[in-house]
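Working notes, beginning with the structure itself.
For this view, one protein chain was removed and the others were kept in their places.
Labels run A and B following the written order; every chain starts at residue 1.
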Amino acid sequence: MPGNFITSRLDAMLAWGRKFSLFHYPYVTACCGMEYMSAACAHFDIDRFGAGWTRFSPRQSDLLLVVGTVAQKLAPVLKTVYDQMTEPKWVIAFGACTVSGGIYDNYAVVQGIDRIIPVDIYIPGCPPRPEMVLDGLLKLQEKIKTQGQDWRWKKKSS
Amino acid sequence: MTTRLQSRARPESLLLNMGPSHPAMHGTIRVMLELDGERILNSEVEVGYLHRGFEKTCEHRTWFNLLIYTDRLNYVSPLINNLGYVMAVEKLLGLEIPERAQWIRVLMSELSRVSDHLTCLAAMAMECGAFTAFLYKMKAREFLWDVIEQTTGARMTTSYVRVGGVRADLHPDFEAAVRRGVDETRRVLKDVRGLLDKNTIFLGRTRDIAVMTPENAVSYGWTGPCLRSTGVAYDVRRAQPYLTYDRVAFDIPVGERGDNFDRYLVRMREMEQSLRIIEQCLKPLVRTSRAPAGLEPAEAIRAARDRKPEGPVRLSPNLEGSEKDVYPEIMASAKEAVIPPKEDAYTTIEGLIAHFKHFMKGHGLRPPKGEAYCAVEGGNGELGFYIVSDGSDRPYRLHLRAPCFHIVAALEELIRGRYVADVIPTFGSMNMIGGELDR
Partner (left out) sequence: MEKEIVLTALREAFPADVLETSVSLGDPVAVIRPAALAEVMTFLKKEPWNFTMLLDATCLDFPERPERFEMVYHVFALDGARRLRVKASLPGEGAAIASLTGLWKNADWLEREIFDMFGVGFPGHPDLQRLFMYDGFEGHPLRKDYPLRKRQPRLPMRPES
């Protein structure tokens, strides 16, 4: 039906724009930050995939890249930052500590950030190699391409 | 929660929160400022946002297993943390390390130290706006990490330095990789010095900002490059030489004024000295030839059913470097502390039993009852491990003397009276590493 064809083409165009211009907020806490720096710099560039611009403000970014262990003390800050981001937003859990608490199963560490905020892509590793980070980023771009885009007149009911 | 700052602040001053999610990639620390315009009247530093319960977790892990937690302390120089912990345990056990292992440890420590300083200064420069310096230094760091990865298998969290020696011998091509890394780092350092050393903007942001006097620094317990920048020439490698540091020649760069620029310059010069040490380590470590690889593992195990295999066995790639012929050179021959070489573990019954008993719960590495404090020169200063053993297979208490804990304790005093923009290079020059600060 021509109506669906047009909306799917519009969807694809919007997805193309969104996935190749991801502004990420590097919420860097711990050791994975070093691999994030490696992934972002000249050797294993993430700028090649359009995600090069770091926006250190939640209002201006659409990808929350949670890098490194989230301690119980830091959890409310993470939730606040996530809430401050504007739609559409995606979250990547980078490193074993954000995926599941990692090697720290104790009183002080949140056992996986999906206990606090919804996560789109999980990148395991302690720390993950920069190639894995790039793979995770490409998977996120695939996900953005295939998920329905949110249009201004159709609010998502989340 | 009304913090101490909020309760004591004047009502007319502005409270600014440089919150835990810091744009500068230093990990997580919260600096609350009481401002009069742009001038800082008072500040309060809140830490603990990366408290991961390292010390408590280590009380529940065996002495061998907790090595991985030490990697993640000062995560830009993990091999030095491994070394500090391992040396404390060896002090309790009274182990002698073979000489080749000592040279390898020195080489790896210095590679880690250069990575640490590169990362610190790269972040400091980037936050002042010099993004190019950041990219150049990250490029140099990649070459050094290539060297580390070639031998240890991991770029960062290596767990390479083990009790009794090191896990594996150096890769046969390590010399070429080390020379490449050293050349690239020298080139990068020359470029960055040309960009930053006489740069008006950089000097304006760092010269005479956050000056620390030597007496104040000692009262705060500063050690390492920050203390040396104030003029006190204390370096654990020179004051109490460990491993083979008494056999290598290196200088201790010392600053004059103790401001941000001196902390930057001391680190740059220290990197040059570390590269010098790395080159001196190459000579005792270079081998001309290694024994050729022998039987396939399956054949060796089959042959072991009849008799002990005579020739060397070719191990799988992740065990390369720990073959039986090099094992005595990289690991001390102490049965209670060191696992047997893999050929013995798989082909002889004594080796199998020794290996099994090493990892059995309640057995294995059990240092005698007592306590020990061992200090090494970390990237930030004196990294000390204080361990208390009660004779069991788990530590009773493991305490880390984190160098940057004491350095950051002085931050409140250093930024008082300065502008908001001065907080960034001051904090960057301190090299706060969250994993070490909060443990």
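Here is the rule we go by: a contact is a pair of C-beta atoms (placed from the backbone, for glycine too) under 8 Å apart; a residue touches a chain by one contact, two chains touch by 3 or more.
What you see is a predicted model, and the numbers here were worked out from it, not measured in a lab.
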**Report entry** Touching the absent chain when the full complex is considered, from B:Val232, B:Leu319 or B:Ala334
**Finding:** B:Val232
Query raised in the report: Which listed residue (B:Gly48, B:Pro78 or B:Gly165) would be found touching the missing chain in the intact complex?
Result: B:Gly48
**Report entry** Absent-chain contact - pick from A:Pro76, A:Pro118 or A:Gly148
**Finding:** A:Pro76
**Report entry** Option touching the unshown chain, where B:Tyr85, B:Trp103, B:Tyr220 or B:Tyr346 are the choices
**Finding:** B:Tyr220
Report summary line: On chain A, the omitted chain is touched by residues 72-73, 76, 79-80, 105-108
**Report entry** chain B residues touching the omitted chain (full complex)
**Finding:** 1, 3-4, 17, 47-48, 51, 53, 55-57, 60, 91-92, 216, 218-221, 223, 232, 234, 239-240, 370-373, 382, 384, 386, 388, 396-397, 399, 401, 405-406, 409-410, 413, 438-439
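Criterion: only the chains that are shown with their structure count from here on.
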Requested in this report: Take the average of all CA coordinates in chain A, do the same for chain B, and state the distance between these two points in whole angstrom.
Outcome: 30
Query - chain A to chain B touching residues, read off their complex - result: 26-31, 33-38, 41-43, 56, 68-69, 71, 73-74, 77-78, 81, 103-104, 106-109, 126-127, 129
Query raised in the report: What residues on chain B touch chain A, complex-wise?
Result: 19-21, 23, 25, 27-28, 48-53, 56-57, 68-69, 71-72, 75-76, 119, 134-135, 138-139, 141-142, 145, 155-157, 434-435, 438
